[in-house]
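Here the complex is missing a single protein chain, while all its other protein chains stay put.
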Amino acid sequence: MSDHWTIDRGLVERIAKVARLELTEDEIEKFTKQLKVILEAFRELDDVDTEGVEPSFHPQELSNVLREDEATPWSWDPLENTEHREGRYFKGPRIQ
Amino acid sequence: MKAVIGLEVHVQLETESKLFCGCSTDSEGAEPNGNTCPICLGFPGAKPKVNRRAVEHAVKIARALDCEVQPRFYFSRKSYFYPDMPKNFQITQYEMPLALGGHLLLDDRRIGITRVHMEEDPARLVHVGGSISSSLYTLIDHNRSGVPLVEIVTEPDLTSSREARLFLRKLSLILEHLGAYDPGREGGLRVDANVSLEGGQRVEVKNITGFRAVEDALNYEIIRQESMADMGISVMRETRHYDAESNTTSTLRLKEQEEDYGYITEPDLVRIDVDEAWIARLESEMPELPDARIQRYVEESGVPRFQAGIMVNTGLDLSRFFEESIRLFPRPGVVANWIVTFLLKSLNYEGLSLRESKVNPETFVELLALIEEGTITERLARELIKEYVGTGESPRALVERRGLASAGRDELGEAIGEVLSDNRKAVADYRAGQTRALDYLLGQVLRRIRARGDPVEVKRLIREALDSE
Partner (left out) sequence: MTGVIDRARELDEEYGIFNALAESDDSMGGGRLEGVAVSVKDNVCVMGMETRAGSRVLEGYRPPFDATVVKKCRGEGALILGKTTQDEFGFGTFNVNTPFKVPVNPHDRERSAGGSSGGAACLTSVADFPHLALAESTGGSISCPASFCGVVGLTPTYGRTSRWGLVDYANSLDKIGVMGKTVADAALLLSVISGPDEYDSTVSQAPPEDFTGYLGNGVEGLRVGVPREYFGEGVDPGVSEAVWGAVKGLEALGATVKELSLPHTGVSLASYYIIAMAEASTNLAKFSGLRYGLHLPLEGAFDEYFSRVRARGFSEEAKRRIILGTFTRMAGYRDAYYMKALRVRTRVIEDFKRAFAEVDILAAPTMPVVAPRFDEISAMEPIQHYMMDVLTVAPNLAGIPMISTPCGRVDGMPVGLHLMADHMEEGKLIRATHALEVSA
């Protein structure tokens, strides 16, 4: 793994923004410290030679599990679990 | 400065059910969120399952664009947060897409196709109390969520807005031929365009629906970039939003604000292997594509290439109209000429597409038959076709109802006899060598038969009567 990055507050804040997670000052500080330790430990992967090794997306590779193109309506009320609704719409926050 | 344009075209695939669940894709008249289930709404514990027909449509599209279908491909999760995304990630394809490296021929220009992949459509948002930038809240209708899309990405090979429009028209025609796409579906074709001027930064213009809008948006964007260059301002790498109403583009986000999509392979779906037998079967199901169809019209039916091109490029429904017409009236040259020269012009005049009009091959060829059998003149037919396109009334019935059939031999003979005996002076003038007297007599006869006759033929008959007098 390259050394072009450093794990600091800025990085944690950036990740939190990407992940839409509001963090407190304490959390940012704590996570920054812990991330350094954890990601440093994960670097032991560098020791494994994976040249020419295929990634395993699943433990056993299955393929071509497909469904036929048939419309099979689901009978339910999609709005049953939400408070944020207006008529038959879900109601969401504004964009900007 | 030359424009450099690459397109990302999103096309809704024609399927009964969504890409990963059994919900119907036909939401016309459905209530909001009426075509949803826990899968397309991303409820906890629900899992996707791939629609075979969507894959097969996409493979056919890839082959029609001469792309290499990958022997194995995967789906991926593209993560970004937005209220129209039930899972806050979109299932799409990333590093191992369905197909790579093809092209589409635009006359002699070869437009490179980078890749073809499948993905799911997000929901439809209604911005309440304003626009996307000023609304109070949004309403979300997930009927569109999970509808199958194919994304076709071109190389930056297009050089003008016009060329981009022609490319899209041809692409749409190919997809229509494949039965993978319905051009009549609203919003069925959406485009993001990457535009730059040679040597300049690239700008992505998002959210363009329809061919015409692509040309407009690109024109606007090219002129904007040119005037910036003229003023010595450098264009920034950014994503812009196209607003069709004002026909302008505006900044959506700068390069630095781009989302980090954090792609991972979709772990709820398995790999898809496309072996040669499968491809061969799909290829055998593929219909004739537009270029081949034009060639066939030229070679088998003797239609001039430019007319064949116009018919095929106008749309699959016109090609079908032509083919049915020549089956009923097997004179392809005449049919093609009447379609291209008169039918299309009249449709255009009425502002109708073939699909919207009441025109059909059965009644259309009546018009040609009426000319051929001499019931009406070609000139009259040119008048009648306008009325026919407007009302759809059978031309034969129309001619009958209005008594428009050409005068018969007896009626004509009688009229000529009367005119010759009523206009002795003109007859004498004719005999004295004044040819203009014949035109006068012709005018008199045509008036008497209310113009229901071919002037050339009538003139011949008058001359015959004079000679035998």
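For reference, chains read A and B in written order, and residue numbers begin at 1 within each chain.
As a working rule, contacts are C-beta pairs under 8 Å (C-beta built on N, C-alpha and C of every residue); 3 or more make two chains touch, one makes a residue touch a chain.
Note that the structure is a prediction, hence the values are computed from the model and not measured.
Asks: Touch partners of the unshown chain, restricted to the chains that are shown, please.
Replies: Looking at the entire complex, the absent chain's contacts are A, B.
Asks: From the list B:P71, B:P267 or B:P330, which touches the chain that is not on show?
Replies: Of the candidates B:P71, B:P267 or B:P330, B:P267 is in touch with the missing chain.
Asks: In terms of residues, what is the contact footprint of the unshown chain on chain B?
Replies: With respect to the unshown chain, the touching residues of chain B are 38, 41-50, 77, 79, 81-83, 86-89, 137-138, 140, 260-264, 267-270.
Asks: Going by the touch rule given at the top, which residues of chain A touch the chain that is not shown?
Replies: 1-2, 4-5, 11-12, 15-16, 18-23, 27, 31, 34-35, 37-39, 41-45, 47-48, 50, 53-60, 62, 65, 67, 76-78, 80-84, 90-96
Methods note: only the chains that are shown with their structure count from here on.
Asks: CA centre of chain A versus CA centre of chain B: separation in Å?
Replies: From the centre of chain A to the centre of chain B is 41 Å.
Asks: Name, in rising order, each residue of chain A that touches chain B in their complex.
Replies: 18, 20, 55, 57-58, 61-74, 76, 78-79, 86-96
Asks: List the residues on chain B that touch chain A in their complex, please.
Replies: 15-17, 21-26, 31-38, 41, 49-55, 72, 74, 81, 83, 88, 125-127, 132-142, 259-260, 262, 265, 267, 269-273
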